[in-house]
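All protein chains of the complex are present and in place, except for one that has been dropped.
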Amino acid sequence: MTPPTRRTGSQLGLASADVRRARTLARQVGKPIVDLATRHTTVSVERATLRLAGLGGADPDGTPWVNRLADAVRADVGLEHGVSLPVWDALLRGEADDLLTLAQKAAAGSVTFGIPEGKDATRATSASRKAVGAGIKQIDRQRTARERMIAKVGDAPSKPWIYLIVATGDIHEDIPQAQAAAREGADVIAVIRSTGQSLLDFVPEGATREGFAGTYATQENFRLMRAALDETSRELGRYVRLTNYASGLCMPEIAALAGLERLDMMLNDSMYGILFRDINPIRTFVDQRFSRQVHARAGIIINTGEDNYLTTADAIEAAHTVTTSQLLNEYFAKEAGLEDWQLGLGHAFEIDPEVPDSFRLELAHAMLARELFPDAPLKWMPPTRHMTGDIFKGYLLDGFFNLVGALTGQGILLVGMMTEAVVTPWISDRDLALQNVRYVMNAAGKLHEDFHPAPDGFIANRAREVLGEAVGLLEEIKADRTVAGQPPLLSAIADGTFGLMKRPADKGRGLDGVARKAADYYNPATQILEGEA
Amino acid sequence: MTPPTRRTGSQLGLASADVRRARTLARQVGKPIVDLATRHTTVSVERATLRLAGLGGADPDGTPWVNRLADAVRADVGLEHGVSLPVWDALLRGEADDLLTLAQKAAAGSVTFGIPEGKDATRATSASRKAVGAGIKQIDRQRTARERMIAKVGDAPSKPWIYLIVATGDIHEDIPQAQAAAREGADVIAVIRSTGQSLLDFVPEGATREGFAGTYATQENFRLMRAALDETSRELGRYVRLTNYASGLCMPEIAALAGLERLDMMLNDSMYGILFRDINPIRTFVDQRFSRQVHARAGIIINTGEDNYLTTADAIEAAHTVTTSQLLNEYFAKEAGLEDWQLGLGHAFEIDPEVPDSFRLELAHAMLARELFPDAPLKWMPPTRHMTGDIFKGYLLDGFFNLVGALTGQGILLVGMMTEAVVTPWISDRDLALQNVRYVMNAAGKLHEDFHPAPDGFIANRAREVLGEAVGLLEEIKADRTVAGQPPLLSAIADGTFGLMKRPADKGRGLDGVARKAADYYNPATQILEGEA
Amino acid sequence: MSVIRPYGDTTGDGMVQLSFTLPIEHSKVAEGAAVQLANKMGMDPALVAHAKPMGEGFTFFVVYGRVNHLVDPSTVEVVERDYPLLTPKEANAAIKRSLRRRLVVVGGCIGTDAHTVGIDAILNIKGFAGEKGLEYYRELKVVNLGAQVSVPQLVEAAREEKADAVLVSQVVTQRDAHLLNTREMSAAFREAYPAAKRPLLVVGGPRFDETMAGELGVDRVFTRGTTPGEVASFIVHRLTSPRTPRAPASTERAS
Partner (left out) sequence: MSVIRPYGDTTGDGMVQLSFTLPIEHSKVAEGAAVQLANKMGMDPALVAHAKPMGEGFTFFVVYGRVNHLVDPSTVEVVERDYPLLTPKEANAAIKRSLRRRLVVVGGCIGTDAHTVGIDAILNIKGFAGEKGLEYYRELKVVNLGAQVSVPQLVEAAREEKADAVLVSQVVTQRDAHLLNTREMSAAFREAYPAAKRPLLVVGGPRFDETMAGELGVDRVFTRGTTPGEVASFIVHRLTSPRTPRAPASTERAS
């Protein structure tokens, strides 16, 4: 990906000291969370490991074999050691010839698992590492395949990449709509998930046709859509990227499936699940770190979810929480091995259009993000909250959103739909939306050449103000001691610092899926991903 | 009217020498036309004079008494002396007690007119001057009334003034729609005329309900609408201006009626009738000069019609013809006594939206006009030609048109309608259109503070290019000798220089209504308007 | 009130704007098909103002025309507010007077719906449109279960809290999720409670039809732009006025 056009010096007069300070604070706030994450594992991390080792499919009532196997192991020996040693130990003991058979027997209750010791442990270790390594090689092959294909058919012609959503709930309706959207100019297709999938503690199997307001994320749906888009990419002579959601209770598994099926971007926010799905904070941070390591390896671009805060909090009052979250997401991403070009940090055009100067305020916020993260492909999200049933007003608002995108060199532009407040996008909504983007980019795409906010004007001042508030907030968080010994960020999240949602560290869904690692915990995936010998 | 925000120095790097040169050329090209105009009179100029003297109404088949009387006079003594001396001579001879009776008798053929001499001439002169003077006093009273009302209820709150069109064809539908539009934010209401009125050689009488795509301009319709808007102005606490068209074969009479009924603006272009209605050029220029003198006296703001060229010619290729016409309109206007604040010079957003950088080209053209005529309330007209049945695209385009208006400090903004290519505006189209303007002005109205085209950038270069082409064109015109002795501008018009329309000086409608003035030609109106003793 | 017609720019012109996509390649026939649909909808004449080929085998149309249908507002059925609007003060007083205890409200988003902004606008102190939310009412005990609550969880919570009223939000409407979930919910409450003891069931969301309370088996449906005050007033009115067997919200003719 060509780095976004970089302006020399700061147009906004940001003091580089402030910028450094902000990053330091983010690290100081983030580090304890990373330590926490490294001390724990989750059912989903372990299941993801099994998937990397090649275990797929589901039992007759649709429960995936990875769940059946992991649950059986956990029942016998607990989760704290990880499932790898017990599982490959059982295989080496000849309980079954392969993982699938083992899972089936385990489900039937005809296997008992133990923690191998000494030599057995060593053999189980290397066996599991070999098996999981195969999966990671597959991910590497897919990454190379992507690079080859881009080299062969060509990449998206210009920035920002045009990002479009399909959400019929039926993969077989999604496919033609995605292909149509690509032909009309989309560079990135996102298949929205069915509501509620994020709360399922398993990944559904097979091609699905009955989602609500979205389509289930399954390995088969991934495969089908990627294949369809490969075909379209060849037809169009440009590689069309595919996006889904690595979030919810199965974040690590979905990340693994994304790597295996060559998805190109994944929504993957460090706090979204906590705030908007009431998923336990520790569960989320552990799953998060693993999934980001997978994304780093797979060459997948992550998209963070700062836009969501502005759907519950006010876009002006909470502007600095977006900046704060971007800084934290950047820290967590880099720590997990992601590179700048993989950081699709989110922000959105959500200021009430009735507010005087709303357009200039949006410009100030967007330019701030652009200057703070010059090498990241920022993801610019359209108005949603203030969209109404007035589709004409909405279409106009989307046009001005597109104009901000053009003026501030965004990397990924999520195309807004005039029917935002009415229905999930219709085929015609997408077509009209793309025409809107095309007009703005073609007619005014170069307007940034004529656009120079005064160093002490309205826009620059607002940008500096927001950065200042973000630094202030990070300092507050860092100082938070409400729960002794608990990472201050957890306390801040409990206090409702982000998106006005209060999420205590000991509450929320999926906590029972978390375990503190034992001394002999072993996970070949983590080991390989962290590049240990 | 507060003068438009004036930027110091030239943002576009226009050389003041070029600007001076352009104005000099416009004067050199325009002067021969003015001389031509002063040497002629027309039936409509004479009828306008009778109207100023108070003659109104029509005979049973709807022919106005001014027509009947003027025709009778012409039949007896020709037009070259003007109708004033023969008419008031007849009155003084006791042929009738008042103009109306005289007109009726003349229609019945029971009066014969002659040219008074000596004493009779002197008496007729002063009698006519007294009668016509009364009408001009009424115009003066209306001008004062306007100023008083503005002082009392207040003026339009901000620039640009929002200009809206009503066009139902039925004055009694127009009125509620105009009032609704004003309540929704319109500062100026224009009642579009029925198609074809411009080709009528008389002004219809009374309240009318059956226009095609517009409503007839009649004295009664003027009165009804102005009264309705006065009421609404008081209700809203801001003076709502009324506009109509001083164009077509009855331009001078309509200008007089506008002055008498306190219209506030009139569309009044020096060449529109010639080019777009195939009205004889000489007829037009004579009528034009008289009507502008009336507008000057009445404190009416004229709106010129350069936008129309771009509906037949290409907006990029013909950009300089717009500038040229603006310069000519300015010259003709000033010569007729209009002041800068009365010059609503026209230009329009008519570049094909498919053209790369179309938006920046529009900005260049709009800024050029702004800098050439810093004290004129430019009239900025919306896209029409490239509007299609795609009302969504159209609504977006109108939004970007509004943005150019905000960025370039336009004085009068004609609100674009998303249904431009479909129907004459619906009540909902106007409401949506005003909401569009409000959003853009409120959200981005101050964006010009951040907008600084590079001195040698795309926009400034384009502006200088267009000015250069305009100067070149004026030089060509000035040099045009195709018809010996004929003002070069007439030859240029005959060659299709403007709007691609070829209009020879000896062709077109209404030529038979033109007469070269005799030595003893007398017209009290002209005399008063030109301020002679 | 007399019958009316759509208004374009003249009384009685009946003009409307319509847009839709047909799964057919653009062609003269396709445009004819668009006119056919418009005609079937009662538009005549119908003018295809815009036809745009989309992707493969789809065409988008914008159609303008006159409809010959008459609209008779006097036959429109609406749910008129059949209770007085109370200030928080009055509401509190009424509860004190007739219940002599705090009135318990349990609320949440059921099914997979995670759109809490709507229910929070009604329940949270912060409130909506300048009105404070139910939590602000001294005599109301508000239990907000948040998002993605399952129906059994909801019934359970209602039981525990001895809820007088249950408030449910549904925002996602794709495939009629909101209707299905609401019916499931009301059925479960009928299951779990004897008719007289069942808490007052109130459902809301931007795409509900207020007249559907009966079909949905709830006591009231609130929709777009509801304010907390309206909801509080309704609850108080129904629960403090002499108890009548729960009749679904009455729909009345407009006057």
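For reference, chains read A, B and C in written order, and residue numbers begin at 1 within each chain.
What we mean here is this: a residue touches a chain if its C-beta (ideal position, glycine included) is under 8 Å from a C-beta of that chain, and two chains touch if they have at least 3 such contacts.
Note that this is a predicted model, so its numbers are computed, not measured.
Within the full complex, the chain left out of the display is in contact with A, B, C. Contact with the omitted chain, checked across A:L397, A:V422, A:A515 or A:I528, is made by A:V422. Of the candidate positions B:S428, B:N461 or B:Q527, contact with the unshown chain belongs to B:S428.
Think of the hidden chain as still there; on chain A it touches residues 167-168, 170, 173, 177, 388-391, 419, 421-427.
In the full complex, the hidden chain is touched by chain B at residues 169, 176-177, 179-181, 183-184, 194-196, 199, 212-213, 276-278, 311-312, 421, 423-424, 426-428, 431-432. Counting over the whole complex, chain C has residues 1, 4-8, 11, 15-24, 28-33, 35-37, 40-43, 45, 47, 58, 67, 69, 71-73, 75-80, 207, 209, 254 touching the chain that is not drawn.
One rule holds in what follows: only the chains that are shown with their structure count from here on.
Between chain B and chain C the centroid-to-centroid distance comes to 53 Å (mean Cα coordinates, whole Å). Work out the mean CA point of chain A and of chain B, and you get 61 Å between them.
Centres computed as Cα averages put chain A at a distance of 34 Å from chain C. Among the residues of chain A, those in touch with two or more other chains are 432. Under the contact definition stated at the top, the residues of chain C that touch 2 or more other chains are 52.
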